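Read the structure below first, then the notes.
For this view, one protein chain was removed and the others were kept in their places.
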Amino acid sequence: MIPSTLEYTKATSLDEALAAVKAGARPLAGGMSLMPMMRLRLAAPGAVVDLGGVPELVGICEDGDEIAVGAMTTHRSVANDPLIREHCHVVAQAAAGVGSMTIRNRGTIGGSLAHADPHGDLPAAILAAGGAVIVRGSGGERRIDVGDLITSYLTTSLAEDELITQVRLPKGAGQSAYAKFHRRAIDWSIIGVGVSIGADGVRAAATGVGDHPTRLAGFESVLNGGGSLEDAIAKAGEGLSPLGDLDGSTEYKLHLVGVLAGQAHAEASGR
Amino acid sequence: MGQTITVTVNGTAHTAEVEQRTLLVHFLRETLNLTGTHIGCDTSTCGCCTVHLDGETVLSCSLLAVQADGSAVRTVEGLEQNGELHPIQRAFYENHGLQCGFCTPGMMMSALGVIEQHPDASDDEIREALEGNLCRCTGYQNIVAAVRSAADEMARN
Partner (left out) sequence: MATTERLTSGGVGEAVLRKEDRKFVTGEGRYVDDLKLPGMLHAAFVRSSFGHAKINSIDASAALAMPGVHAVLTNATLPVETGVLSASNPGGDVRHPEQAILAKEFARYVGEPVAMVIADDRYLARDAADAVQVDYDPVPVVVDAEKALEPGAPLVHAEYDSNLVKTLAHVTDGFADALAKAPKKISLRVVNQRVTPMPMETRGCIGDWSNSTGEVTLYTSTQVAHFVRTFVSIVCGTSEAKVRVVTPDVGGGFGAKLNTYREEFAVCAASKVVGRPVKWIEDRTENAVATIHGRDQVQYYEAGVDENGKILALKFDAVQNNGAYNQLLTPSISHLTLFMVPGCYDIQDVSITIRQVFTNTTPTDAYRGAGRPEATHGIERLMDAIADDLGIDAAEVRRRNFIKADQFPYASATGLSYDSGDYHETLEVALELSEYAGFEERRAEAAKRGKYRGIGLSTYVEVCGLAPSAVTAALGIGAPGWEHSTVRLHPTGKATVITGTSPHGQGHATSWSQITQTELGIPFDDVEVIHGDTAFQPYGLGTYGSRSLAVGGIALYRSLGKVREKARELAAHLLECSIDDLEWTGTSWQVKGSPDRAKTIQELAYAGWTSASLPEGIEPVLEATTFHDPPNFTFPFGTHVCEVEIDQATGRVEVVNYTAVDDCGNVINPMIVDGQVHGGIIQGLGQALFEETVYSDDGHMLTPTLVEYLVPSAADVPPMTLHRTTTPSPSNPMGVKGIGEAGTIAASSAIVNAAVDALSVIGVRHLEMPMQPARIWNVMQEAKS
C-alpha cells in the first residue's frame, strides 16, 4: 500500500523541527512504525517533519550519573554503545532485540517512546531502569519520568507542540536485564520484562500487559521486602490484566510475565 | 507536493522531481527503472525491499524517497562489477540459495549487512540476523550456506 498525500519537510535544527510540529506536522523519526501505518492508511498525517537532519538529537554521552541519549539515536547505536551496555544494560539488551537488523539500523529510541506501542520493548526497559525523557516545546523544556510518559494505547503525555529531545538513562542500572517472549524472531514482544537491581532495590517493568508499560509492583515489593524470587514470580502479574488475543489468553500472558521476570532477574543478578 | 531530489544510486547521481509521499522503493523502481528491488509486504516484515542507504541496510518501502535526498543508495544492480558477480551473488548461485528469486535481492543486501557487522557469524547467528527477510521457497538452509560461504570468501579477500 501507499501513503496518502502529505507535505514533507526536513528539519535541520531543533528549532525548525519544533516550529514544524507546532504548525501541525507529525514528527518522523526512524519511521519504522509510522511508515507502515501510513502505508496501511491507519495514519494519514497531512504533513510530516523529518527529524533525521537535526544533529543535536543524535548521540550518546555521559552526563553526571546519567547517560544522555539523543532521541534520534538508533537502536543499533544504543545496543552497541559501551556506556549503555555497562551502566544501563537492560536498555542496550532491549534495543538489540527490536525488530530486525535492518529495522534497528533505522528505528530510534525517541521514536519508540513517542510511538508508545503497547508491545514496544524500549519503553518497558527504560521504565525498569528508571529513565526519563527531556522534552521541548513552545513552553520550554521539561523532564518527564518514562513512567509518566506513556498514558495509553499509542498515546503520550506530550503536548501537541512538544518533541522528545533526549532520553536520560541512570548509570546505576548496570545490573539489569531484559527478557522477552515472541513467536517469530522478528515479532513484537507478546510480553517483555526489564529488571534492574540497583541501590534502591529491584525495579521491574513489563510491556504487553496493558495499554502502556507497567511496573511490576507485586514482583518488586516481594523482592524489596526480602522475599524469595519464587514468591516474587508468583506475584509478578498482580494487578495486571493483559487482553487475550491470538497470541494468548490473559492467563497465559500473566504467566509469561512471571517467567520473564524470573529470567530477567536471574540474568541481572549474574551481571 | 513535488520536490526535486538528487540521489546517488550505485555510483550515479540521479536528479528527479518526485511527489513527496513517494516511497524510496517506488522511486528506484518506477523513476529509475531499477526493478531488482522488490516489494513483498506493507508492514516492514518481509525484507524484499532491502537496499543500502549510506552503507547501512534499510527497508526502501519504509522510507520516503525525499528522505534519501543527498544520500547514496546501493541496490542489487550495483553488486556486479565489470561483469564479475559479487561474492554474495556467486554464493547464492553456487549454493542454490534461491528458487523463485523474488526475495533474493533483498536477502543478499541484508546478508551483506550481516557479514559487515558479524563477519565471523555462526550459522545460528546468520539465521538470527536474517530474521527480517522472508523466503517462501528455500526453507533457508541453502541461504544460510550461501551467506556462510560468501562471508568466508569476503574474509579471504
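Observations on the structure shown:
To keep things simple, chains are lettered A and B as they appear, and every chain counts its residues starting from 1.
Simple rule for what comes next: contacts are C-beta pairs under 8 Å (C-beta built on N, C-alpha and C of every residue); 3 or more make two chains touch, one makes a residue touch a chain.
Keep in mind it's a predicted model, so treat the numbers as computed, not measured.
Touched by the hidden chain within the whole complex are the displayed chains A, B.
For the chain left out of this panel, the touching residue among B:16, B:72 or B:137 is B:137.
Only one of B:16, B:39, B:72 or B:154 touches the chain withheld from this view, namely B:39.
What chain A contributes to its contact with the hidden chain is residues 1-2, 4-5, 40-41, 181, 183-188, 246-249, 252, 255-256, 259. If you put the missing chain back, the residues of chain B touching it would be 19, 21-22, 29, 33-43, 45-46, 48, 75-77, 79-80, 85, 89-90, 92-94, 96, 98-105, 108, 123, 126-128, 130-145.
In the analysis below, only the chains that are shown with their structure count from here on.
Computed from the mean C-alpha positions, the centre of chain A lies at a distance of 28 Å from the centre of chain B. Contact residues on chain B toward chain A in their complex (touch as defined above): 1, 3, 19-21, 23, 26, 42-45, 47, 50, 56-59, 61-64, 66-67, 69, 110, 113-114, 117, 128-129, 131-133. Residue ranges on chain A touching chain B, taken from their complex, read 1-8, 10, 31-32, 35-36, 39-40, 50, 52, 99-103, 105-106, 184-186.
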